[in-house]
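Every protein chain except one is present and positioned as in the full complex.
Residue numbering begins at 1 within each chain, and the chains themselves are lettered A and B in the order written.
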Amino acid sequence: MDAVAVDGVWKFYGDYPALRDIRLEAAAGTCLALIGRNGAGKTTLLRIVAGFSRPGRGQVRIFGGQPRDTETRRKLGFIGHGISVYDELSALENLTLYGKLYGLPDPRRAAREWLERTGLARVADGLVREFSRGMRQRLAVARAFLHEPQVLLLDEPFTALDDKAIAVLQRLLREALASGKTVVMSTHQLREALELATHVALLTRGQVAFHGPSTPEMVADPGYVYARYGEG
Amino acid sequence: MREKRLYLLGVLAVALMAYNLTEIAARPLQALFYIPLCGTAALAAVTSLAASIAFLRTRNFRFDSLAVAATEAGLAFLAAGIVNACFLIHAAAGKWWTWDSRLTAALVCWLLYATYLMLRHAVQEPTKRAASTAVWSVFAFLDVPLAVVTIQWWKPAGHLRFDWTQLRFCNLAAMVLLGTLFTVVRMRQEETRREMDSLRRMTHAL
Partner (left out) sequence: MRFFRQVWVVTVKDLRAELRTKEAINSSLAFALVILLMFSFAFDPLADTTREMSGGLLWIVFAFAGTLVLNRSFARELPNDCLDGLIAAPVSGAAIFLGKAVANFLLVLAVQLISLPVFGVFYSVPWTDQFPELLLVLVLGTWGLTVVGTVSSALTVNIRLRELMLPMLTYPIMFPALLGAMELTATLVTGNPIGPDKSGFLKMMIGFDVIYTAVSLVLVETILVG
């Protein structure tokens, strides 16, 4: 069974099809890089996979289950454009909150552990509104990894990260992939993504233009996929 | 519905209403219409509820078009009914308004469904708009009996005398036909608008 299976998904805004007959799979332990121009539908597709919106037609299966099932949501970790942490709460309070929402047996301990792993242990009790941008991004990463999800869905995760945050994220993603977790990430930063990606999918105007394993040519010249399969 | 059938509805409605011409000498015109108008509005509310629930279950946008069309038609008819009643009161008592329980309840229901329209205009994205207004339609409908009963307790005396013999079933039928006509026309307009909206989005994407 594939970790993530997108089967004939269409998404309509009114009558306009933003996504057309998307068929993609990501096997467990692989990293799928979703690339494409702005407006191609990467964010729309990721949000459907994550369960934030419903497809007009077709379905998404995460380990065979629906994205909105409670059990499935426990297995999903999502980083979107926003960091999804509360400015008025401290880093520790935020992570403990998510720990409780995800039903972890010891939310506080898990929160502290992930603050360590993202280098935020020193500022555990600081309010998020006082954090620098890089610290906020690292906290977002901690939040997504906190409940040890089987599938990580990341929407342009490397955008606007500073060097430290990029290093933390790459390290965590490598560890996750090594332990058999699945990653689907949409990205513009082809270089960082292709270092980790095992598979690549190119989205053009709501359709899949290319889907296959990542090749040495792609890693050497990230623009290769666009040139070969896209519209240039 | 085809054009010919729509025209037929309209003609039938007018024919039914022409029946009133025989009565003009005997009764005031104001008394003949306000119940049919409000009755049609009530029917429109039920239609809107049914269409909203149907949309929530099937996600078919035709039901969304029907819901908004029925609600708008209902609002128009209810407004006409309330104004009609005001004219009736003026003819009878010289005032333009009275806190009759049924009239006040009609006004409250009108405001209730007006909020549906406001919500409709405020949400831009079509799917979210349809889902949100469908939910709101259910909320509004549930409030109608509560409002009617509560206002009845608040001001039990009914100032509007309501003579059933004046209810001409042909007037009621005429209003229902007109209401259906308006709803269908509006629904068509909504479907066309949706199509244009999607074409516009498609051209933006190119």
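In this section, contacts are C-beta pairs under 8 Å (C-beta built on N, C-alpha and C of every residue); 3 or more make two chains touch, one makes a residue touch a chain.
The shown structure was predicted, so the numbers you read here are calculated from the model rather than taken from an experiment.
Asks: Which chains here would be touched by the one that got left out?
Replies: Across all of the complex, the chain we cannot see touches A, B.
Asks: Looking at A:Arg23, A:Arg68, A:Arg171 or A:Arg191, which residue reaches the missing chain?
Replies: Spelled out, the listed residue whose C-beta touches the missing chain is A:Arg68.
Asks: Considering the complete complex, identify which of A:Trp10, A:Phe52, A:Phe210 or A:Tyr224 is in touch with the unshown chain.
Replies: That would be A:Phe52, which touches the missing chain.
Asks: Quickly run down the residues of chain B that touch the omitted chain.
Replies: Within chain B, the residues touching the omitted chain are 56, 108, 111-112, 114-115, 118-119, 122-123, 127-128, 131-132, 134-136, 138-140, 142-143, 146-147, 149-151, 153-154.
Asks: So that we can see where the missing chain sits, which residues of chain A does it touch?
Replies: Chain A touches the missing chain through residues 50-54, 68, 70-71, 73-74, 76, 78, 80-89, 93, 97-98, 100-103, 143.
One rule holds in what follows: only the chains that are shown with their structure count from here on.
Asks: Need the CA-centroid distance for the pair chain A / chain B, whole Å please.
Replies: Chain centroid spacing, chain A to chain B, equals 48 Å.
Asks: If you look only at chain A, which of its residues touch chain B in the complex?
Replies: The contact residues of chain A facing chain B are 12-16, 39, 54, 56, 205-206.
Asks: If you look only at chain B, which of its residues touch chain A in the complex?
Replies: 59, 61, 125-127, 194-195, 197-199, 201-202, 205
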